[in-house]
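Of the protein chains in this complex, all but one are displayed in their positions.
When the chains are written out, they are named A, B and C in that same order, and each has its own residue count from 1.
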């Protein structure tokens, strides 16, 4: 799958996207795995109330949502458009 | 005083304004006097729910409002701007 | 207080307006205006047989300006807005022509939206304008929509 990062999450992790394979089946599982990878992920996901997630370009509110079969997962802070 | 007519009241009465002197002290008194003057006034003021009044360019809702000292009285149908 | 602290612009006229230019004028010199809500009214053909030739708009010079000033000042006391502009055309207008342009500038989006609705609702039923439609077959004065008067009750 492809993982995308936007805004300060992108700056913190240092890439705008990466290809990634995981056996994790939920968003929270994926985040746990990333956080254990490197300090930059730990820093980015430090405060999860500041992180929003989209699976295949659809916003999801529940961190226990399944990511099985997902092509694209995006992490970003609350939106500030308009 | 000056009496002004707008929209179909103007068309019905045939003038856009006229100078007028009256001993009447209220709007309803003035209308009664006008109606007794000529058929064109009777026709214009036939249905008073369709007639609005402004005294010195200020809309008034009550037909018993005093016109004593007024400089300008206007009769017109409900507004349809915008 | 009142007119001093708000940029208020009212214009009743025959000529058309340029929206870009009006917006530029409204926001010029005020970088606090982060949002401008506008309402543009256009002549549409509401006649039964869709055969409107033109519309004529009459108004009560003097009272119109006073009534609009009053409405805008009331909006200014109720909402946090920085600037209002109202342009209303009079005379002969054709289908598709612009009739009215309201611009409300504010720091806060919601404030500008509410103030705009307020001004339009009162402009419609309290500013002395009257419209006459001429179709291919007849000329009739537009009648008040009873809903317009009802709308005022919500404010």
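Quick note on the criterion: contacts are C-beta pairs under 8 Å (C-beta built on N, C-alpha and C of every residue); 3 or more make two chains touch, one makes a residue touch a chain.
Source: prediction; values computed, not measured.
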Chains shown that the absent chain touches, full complex: A, C
Of C:54, C:113 or C:141, the residue in touch with the unshown chain: C:113
Chain not shown: contacting residue from C:92, C:126 or C:151: C:151
Touching residues (missing chain, whole complex) on chain C: 18-20, 23, 27, 31-46, 95-96, 107, 109-110, 112-113, 116-117, 120, 151
Absent chain, residues of chain A that touch it: 4, 6-8, 10, 54, 57-59, 74, 76-82
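As a convention for this text, only the chains that are shown with their structure count from here on.
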Euclidean distance of C-alpha centroids - chain A vs chain B, Å: 72
Rounded Å distance between chain A and chain C, as computed from the means of their C-alpha atoms: 48
Where chain C touches two or more other chains at once, by residue number: none
Numbers and ranges of chain A residues touching at least 2 other chains: none
